[in-house]
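Only one structure is covered here, and it is reproduced in the block below.
As you look at this complex, bear in mind that one protein chain is not there, while each of the others sits in place.
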Amino acid sequence: MTTSTPRAWWKTGVGLVLTGLMLFPVYWMINVSFTRDQDMRASPPHLFPTNGTLDGYRAVLDQQLPYLGTSFLVGLGTVALTVALAAPAGYALAKLRPPGGPALSFVLLIAQMIPGIIMAMGFYAIYLTLGVLNTLPGLILADTTLAVPFAVLIFTAFMSGIPDELLQAAVVDGAGRLRTFWSVVLPVSRNSIVTVSLFAFLWSWSDFIFASTLAGGGDYQPITLGIYHYIGNNNQQWNAIMATAVVASIPAAVLLILAQRYVSMGVTAGAVKD
Amino acid sequence: MTGLSRRRRLAAVAVIALAAVTGSACSSSADSGADGGAYLVWDPYPQFADDSEWVALLKKCGTSAGVTVERTGYDTTDLTNKALLAAQQGNSPDVLIVDNPVISTLAEAGALTTTDDNKLDVSAMEKNLLGAGQSGGKTYGVPIGANTLALYYNKDLLTAAGVDPAAVKDWTALTAALTKVKAKGKKGITFSAIGTEEGSFQFLPWFWGSGAQLTSLDSPQAVSALTLWTDWLKQGHAPNSVINNTQTTSWQEFATGDYAFAENGTWQLANAEKLGFSYGTIAIPASAGGPAPAPTGGEFVSIPVQKKTGRYETSQKLVTCLTNADNLLTTDTTLSYVAPVAAVQERQATADPKLKVWVEAVRAAKGRTGDDLGTKYPKISEALWTAVQSALSGGKSPQEALAAAQTAATTR
Partner (left out) sequence: MPSTTETSTDVRDQGGAATAVPPGAPPSRARRPSRWWAWGFLAPVTIYLAAFYAYPLYRHVELSLREYTVRSFVQGGAPFAGLDNYRTVLTDPAFGPTLTHTVVFTAASLAFQFTIGMALALFFHQHFPLSRTLRALILVPWLLPLIVSASTWSWLLNSDSGLVNAALGVVGIDAVNWLTSPGWSLTSVIIANVWIGIPFNLVVLYSGLQAIPTEMYEASALDGATGWQRFWGITFPLLRPVSLITLLLGLIYTLKVFDIIWIMTKGGPTSSSATLATWSYRLGFGNLLPEFGPGAAIGNLLIVLALIAGLLYIRIERRQQLR
């Protein structure tokens, strides 16, 4: 499997080109993050930040690092809560098919259509009463609403592909429903758990509206709010804005790559066991 | 059979849960969040971090009023929504600093106290600046600093093209200057005509400079102003990108050194010093000559309505402290604004002679929500920027675009 034939390397070449094309705007963002104000709208634009500046990064490293930590915590919390809520629901909808299940799927669809700003207003009202504005758990809970309906639907779609025989075998073995779910369904669903976690993380990482409405005044502000340090009332510091985005995406990108490695190894191992 | 009764029971549980949630949410205005010693201040200056002079000033004013100040900086467009939402939920900050046209909206919403309630003394403020905070004979806030628009020019470029900036006194002279610059292979002028309030803000000096009034968007004068801009685009004096330019983008274009003129604001003064060429400023000319009235920009300090009215006394002390002469000087220097008080303006001009042009510009400037337009202004402004966009992008002639704008602004 792991032998690298010349053909495979040719594919790597194509893969690099495709990735390069997809990431070109990201390159442009990096380019702008190094650009001096007077070169930002140069015509024709500079492909490389010649006469670059580190002003943007200087500002970011001075001010933004604490925000990164919050973003990580919020992201991880969102992932955990999303999976915990959505995986059992997906299992029930896909395999147990309770009466009223389709109606619930439908509600989940509608739930996603409520505009984010209206959701945020609702949360603001609820949180104000509960006194959890500007807290970490509050923001995590709100951010899960970005992912939970999606997660349930994805789990349902994927778990309906689990062979019934596998589950019946578990029941014959004497496992209860909860046990079946825990030790049969969840392990085979590793793939969809990863997909869901990935999106839950990404959505909470890039969320702005909840962060601004629910955590704007507190000590726990994610990196998206940090960017607003450079968007003044009349003026925006674009190199610093872009630099923040770069600094924010590097650790998250590394995390993604590592997670992918770990997970695909796990998936292959699981496949071998089957 | 048992299935049915269970179903019913479940439905009942669901209804109760729902009612509990909505019920609790509706009665959520129970208690104001701001209690105890901390006084909340919201401002639209997210660029100022906790170690900035602005925040230091807020803390200092808090200390002298005997309270601690908790400050949050929001993005300016975000702040309007946030302020409305907080007012709805009875969770407004004690002191709110917002962009001046927002004052009339918040006042209309009943979210702000008047000077009658909060006992603020606004007598020192310049009348033309204070106008934006007044409606129906009441005053809802104090300006903390003002800015306005003028034309920045690239000295080197104009010299090379043989244009004397001092002679650019009317539209004809300006267009002639642009033609000369273009003949030298350089670009003429850049501004911001984006489809937001920013676009209207930038168009207003030309609109008012033609003699037009906001109550009649389709007057021949208004058409002449929009024709001026449209012709600039057609003849290549202004780049097509202005249709989507924010004022920052337009400044970045000017900073490349390719443009002779840029319409921009007082707040760019600090950045102007960093330009790679020597620059100057002139007032935006009116159609028939002389400086055109530019709109006033800048923020207002206001005291939102609180359930605990006893808090106003301290809030008033905070605002008075923020707007006293020395502190205005500090704040407006960091913001690169002109002070709203004549005496402080003098001090600014003496300290930095370059500010003299701007002080004069601010004195001649006009509030957007003034002329007793108040909350009629947002509607007019939207119609106006839409007209500018449709004429510049070639969808309609200036005449048609402004006629449609007038209809849109007056209906409903």
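Letters A and B mark the chains in the order given here, with residues in each chain numbered from 1 onward.
In the analysis below, contacts are C-beta pairs under 8 Å (C-beta built on N, C-alpha and C of every residue); 3 or more make two chains touch, one makes a residue touch a chain.
None of these values were measured; they are calculated from a predicted model.
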Message: I'm checking contacts with the chain that's been left out. Which of A:L76, A:V132 or A:L198 qualifies?
response: A:L198
- request: Among B:S64, B:T159, B:T172 or B:T196, choose the residue that contacts the chain missing from this document, as touch is defined above.
  value: B:T196
Query: Touching the left-out chain: which of A:L18, A:L61 or A:L166?
result: A:L18
Field: Selected from A:L65, A:V107 or A:A169 as touching the chain missing from the view
entry: A:V107
Message: Considering the whole complex, not just the chains shown, which residues of subunit B touch the missing one?
response: 2-3, 6-7, 10, 14, 17-18, 21-22, 25, 80-81, 84, 87-88, 101-102, 105-106, 108-111, 194-197, 239-241, 243-244, 253, 256, 375, 377-379, 381-382, 386, 389-390, 392-396
- prompt: If the missing chain were put back, which residues of subunit A would it touch?
  reply: 1-2, 4, 8-9, 11-12, 14-16, 18-19, 22-23, 25-26, 28-29, 32, 41-45, 47, 84-86, 88-89, 91-93, 96-102, 104-115, 117-119, 121-123, 125-126, 141-142, 145, 148, 150, 152-154, 156-158, 160-161, 171, 174-181, 191-192, 194-195, 198-199, 202, 205-206, 208, 223-224, 227, 238, 241-242, 245, 248-249, 252-253, 256-257, 259-261, 264, 267, 271
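To be clear about the criterion, only the chains that are shown with their structure count from here on.
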- line: Per the touch rule, the subunit B residues reaching subunit A in their complex are 3, 7, 21, 24-25, 27-28, 30, 33, 40, 42, 44-47, 49, 70, 72-76, 78, 81-82, 85, 89, 91, 99, 147, 246-249, 251-253, 255-258, 265, 267-268, 271, 274-276, 297, 299
- prompt: Residues of subunit A touching subunit B in their complex?
  reply: 37-43, 63, 99, 117, 121-122, 124-126, 128-129, 133, 212-213, 216-217, 228-238
